[in-house]
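The structure appears below as structure tokens.
Only one protein chain is missing; all other protein chains are in place.
On to subunit A.
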Amino acid sequence: MTTQPTPSFDVQTGSDATTISLSGAWTTLHLAAVERAFLRSVKNAAHSIALNLTGISSIDTNGAWLVEQFNRKADALGKSCTVTGASENAGVLLDTVKNRPKSPEKQKPDPFYITLLYDIGETVVTESRTTLHIIGFLGEVLIALVRSCIKPKRFRTTAFFYHLEHVGLRGIPIIALLSFLIGMVLAYMGAQQLQKFGAQVFVIQLVQVSVLRELGILLTAIVIAGRSGSAFTAQIGAMVANEEVRAMKTTGLDPVDTLVIPRVLALLIMLPILGFIADIMGLLGGALMVWQSLDIGLSGFIVRLHETMNINNFYVGLVKAPFFAVVIATVGCFQGLQVTGSAESVGRLTTTSVIESIFAVIVIDAGFAIFFAAIGI
């Protein structure tokens, strides 16, 4: 099988007839050698063509198809083409292949500016529709939440605790580490800058305000969007692709009740807790750096913190957590339910879900900042 002669063909043109003799192995792996030249030879051939297959050592359907394609091309050019010398096998193959209908005509693609305009329009329409859908879905989730409060029987306790563990407990290390590092960086950079004015002591205030008010909870929300929001989309998306969600519906299980509510609730409970941990760790990171660079020990840090602390900063930070939680969980679950059946769409929607929820988190955060500034907290 390995040392087959490569396929070749030999053209002999007479005055009004062309004979093309094929030889060698006309099989899939060898065809590339002759394909183009063979199909081109039909153009220069005389009006009547004879294809002689006697010299062929072996042929498969793909080789037979090439012969048939040659035939059709000759037909299209108004030339007559006869195949001779086909072995019994080749004959069977040629007959099998002959029945294939013509491929449907491909439409010419539109010029690029039309497709560009079309794409822009389509994106605008789908994006605004998606936004509406997400808001509708949020409403659906809230109703389901209320419903499961009224009828706690519908509530999936096992799933809820599972997600509490995976969203919350297992998220603690990464969030603690990140906010610790951010606290350190803040204190370090702040100390360096404030030193120029001899105002190093205000570093503690800087760390306190930025960590408690903004960074602790924002960082937590962004990490959770990347970590759990994406997981929600992928889990639910894979279930949709596998028709599990349809199976659920036919059994009378509501996907919102079974899949979405436990996730939303778990995040709703865990995000404030994680945000709190992030706050503490951020302050600790700051304290470490302050001790390092300003030589103020932990007790000094705490005293100073106590003096300058406005507890409102802490509340302002944490009050945002439930909003972030609902948005992240809703977007994650929503995108998961949009999956259409291909593995590729699971991946694409997971990306979309992370981008959208981080975007929403930051927009909401900005909204809160303006709001609190306006009411003067």
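Here is the rule we go by: contacts are C-beta pairs under 8 Å (C-beta built on N, C-alpha and C of every residue); 3 or more make two chains touch, one makes a residue touch a chain; residues count from 1.
Methods note: contacts and distances are computed from a predicted model.
Q: Of the candidate names "Protocatechuate 3,4-dioxygenase", "Alpha-D-ribose 1-methylphosphonate 5-phosphate C-P lyase", "Lactate utilization protein" or "Iron ABC transporter ATP-binding protein", which one corresponds to the UniProt protein name of the undepicted chain?
A: Of the names offered in "Protocatechuate 3,4-dioxygenase", "Alpha-D-ribose 1-methylphosphonate 5-phosphate C-P lyase", "Lactate utilization protein" or "Iron ABC transporter ATP-binding protein", the one UniProt assigns to the missing chain is "Iron ABC transporter ATP-binding protein".
Q: Determine which one of A:Q12, A:T28 or A:S57 touches the chain that has been left out.
A: Checking the options A:Q12, A:T28 or A:S57, the one contacting the hidden chain is A:T28.
Q: From the list A:T6, A:T19, A:S48 or A:N62, pick the residue that touches the absent chain.
A: From the options A:T6, A:T19, A:S48 or A:N62, the contact with the absent chain belongs to A:N62.
Q: Which candidate, A:P5, A:G121, A:G139 or A:G341, sits in contact with the chain we can't see?
A: The single option touching the absent chain is A:G341.
Q: What is the set of subunit A residues that contact the non-displayed chain in the whole complex?
A: Interface residues of subunit A facing the absent chain: 1, 27-29, 31-32, 35-36, 39, 60-62, 65-66, 69, 89, 92-93, 96-97, 99-101, 103-104, 241, 340-345.
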